[in-house]
Structure formats: C-alpha cells, structure tokens
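All protein chains but one are shown at their positions in the complex.
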Amino acid sequence: MTEFGVETRADGVGVVTPEGRLNMVSARRLREVLVGLVERGTSRIVVDLGETTFVDSSGLGALIGGLKTARQAGGDLRVARVSPAVLSVFELTNLDRILRPRPSVDGAFDD
Amino acid sequence: MTEFGVETRADGVGVVTPEGRLNMVSARRLREVLVGLVERGTSRIVVDLGETTFVDSSGLGALIGGLKTARQAGGDLRVARVSPAVLSVFELTNLDRILRPRPSVDGAFDD
Amino acid sequence: MTDPVPDYTGRDGRLELSAPATPEILELVHAMMAHLWTTHEVTAQQRVRFETSVIEILGNIVEHALVGSAPGDGRRFDIVLDVGRDDVVARLGDNGIPVEMDLSKATMPDELAEDGRGLALAKAALDSLSYRRIDGRNLWDLVVLRGGS
Partner (left out) sequence: MTDPVPDYTGRDGRLELSAPATPEILELVHAMMAHLWTTHEVTAQQRVRFETSVIEILGNIVEHALVGSAPGDGRRFDIVLDVGRDDVVARLGDNGIPVEMDLSKATMPDELAEDGRGLALAKAALDSLSYRRIDGRNLWDLVVLRGGS
C-alpha cells in the first residue's frame, strides 16, 4: 500500500513523497495531504515521485488539484524525480507541460 | 522471489539467510547452496530464518537434506530466528524436535 | 466496433480472475500483471501502457459498481490477461450498468481538469480499445501490440 512521507524544509518548501502506486485508493489520500499542507500555510510544495512506481488518472487528478490549490494560495507545486514509466503517463496525457518534471527535489524551486 | 545470503564466519560456521518464501521454487536453490557449502568444507551451518516468511514441505525437505549432508560430513545444521508462522509448520510436521529452533544465529552452535 | 468478439480460450498461458469489484482489488490485478512480466519479455514501454490502461478501465468499473449499490451487494468483474507472440491483451467484463458514452468521443480534457482523463489515457496508451454490451454485460477489450514500442 502507498505510504506518504511529508516534511517541511527550513526554506518553507513542503516535500511529499508517495511510495508505491498512486491509484484511485491512494490518490484520495494525496489530495488530503496536499490540501492540508496549503491550509497550514505551506503553499510551495515538491511532490517527490522518486518512490512512486505507478500513476493513473486519479493520481494525475490529485497532482493537478494540488497544483491549483497551491497556486491559489500564491505558491506552486512541482514534481521531481519522475521515473521513465511515470513520465510516459505524463506525456500520454500532455501533462508534462504543466507538471514539468524536475530532476531533483532540492532544485525543484530554483526557477 | 527468494534471495539467499551466504557467508562463512571467522569460526568456520556458514550462515545461510533465505529471504522471502521457501517453496518448491526456492527450496531447490537452498538445497544447492547447502550442498555447495558442505562440499567446500563448511559442514557447520546455521540457516537464519529471520527473513523467511513462509516454508512449505519442499522447504522442510531442503532443510532436512542439508541437515543430513552436514552430519555426514561431521558437522550439523541448526535453524535460528524462526517466526511464529514458520514455527507452526515445524510443529505440524513434528520437525521442531529435529530442527530445534535457536533464538539467535550467534548462539546457534553453543550447545 | 463491429469486429467479432475475440476468443481468448485458445491462449494456454492466459490468467483469468473473477473477483468483487472493490478498490482494493486493483493491487491484486497489478500483481497479476507483474506475474505476466516475469514469464514474458515485454518492453518497459509496452508494460506501462498496458498496466495503466487496465487499471483505468478497471478503476472505472469499480467506481461505477459502487455508485448506487450498497457495499457487499455482490457486484463482481472478471478479467482475462495474456501475452501472445504479437500482443498483450486484456478483457474486462462486468454486469454493471451499461456505459452511456461514445468511446470515440473520449478526448483529453483541459490540462487543469481534475478528472475525465481515464478513457482518453487508455485510448492513447493502447493499440486498440473496444467496448461492447453483450448479454447484459459490459465487455472491454484492450490490446498492446508487441511489434514496435
């Protein structure tokens, strides 16, 4: 089952690390985690997909939902460490443009 | 799939650590590992079952085969760190007497 | 969609599962696909396209099985999976409500949409996706060809 690592860095950026598969079961939990972070004032968020082996359309929906919530609060959501398998799902849905994957978590907010 | 850790300690005792499930597929490999150790002169062997989640009758057969081979070469085979689930399989087959589980790998040859 | 219904019973290596249509079952279907990959060499690209599509279609079945039915009221599905020499195929069947949509019109929604991507993703990932209603059952046939990647 999917576990979520959640931490807030010294620079105020929240890092969420879903482990395993992001499907209709775990996407609901990811949504809650992302909204919870923004509500507590953390609107700059990196979703570290380095431990995520699979993403389906509900996982993509949760990421887009998080992105919109973060932007509404003046922040942003970035995804990092995307595997080739997950990247091809981004590409098939044309979401690689809006969820532009960053190679590392540390540098995800550098631009 | 089952992996096997194999090491020979400073005191000459061989330690084999099957990880995962010991069933008809992996039992064959365990047999080969045990015979290989005895052939290379290591006849005192501890099978560390601390990472073994399941044992069926072919796994039991491989352990008994290893025990006999080790004893024929003047050594012995001991099993250590047996989980409650695996212990109940030993008990159902009355093999807990001949494969008397030891709590630790280090102390498995103390008696 | 007027092609004859493919017959998979001659595929000796096929896996068939029949199970309750619950969200938890997705993990077991992932395990079935993982089993297929251990016994056949299929490229990583083909695997991800197939797995994603199967989970999208099954996810929809599970979602619509839950709508308007109490948990445990016995809504079930079945799935056939097989890797052939030339293709990887799945058939999903369920006795749920008929699907009221035209598959040919399923297109990718706006980039900021939070849902509505499932069928368009499966169509984009597969070499062939077809839906039929036969004898009160929904039947979905999914194909990834092994030729290219």
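Here the chain labels run A, B and C in written order, and each chain numbers its own residues starting at 1.
As a convention for this text, a residue touches a chain if its C-beta (ideal position, glycine included) is under 8 Å from a C-beta of that chain, and two chains touch if they have at least 3 such contacts.
In this text the structure is predicted, and so the values were computed from the model without any measurement.
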item	value
Chains shown that the absent chain touches, full complex	B, C
Listed residues B:Leu30, B:Ile45, B:Ala70 or B:Val89, member touching the removed chain	B:Val89
Where the missing chain touches chain B, by residue	1, 21, 23-25, 54, 56-58, 60-62, 64-65, 67-68, 84-85, 88-89, 92-95, 97-98
Interface with the undisplayed chain - residues on chain C	12-20, 22, 24-25, 27-28, 31-32, 35, 38-39, 72-74, 76
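Criterion: only the chains that are shown with their structure count from here on.
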item	value
Cα-centroid distance, chain B relative to chain C, in whole angstrom	43
Separation of chain A from chain C, taking each centre as the mean of its C-alpha atoms, in whole Å	26
Multi-partner residues of chain C (at least 2 other chains)	none
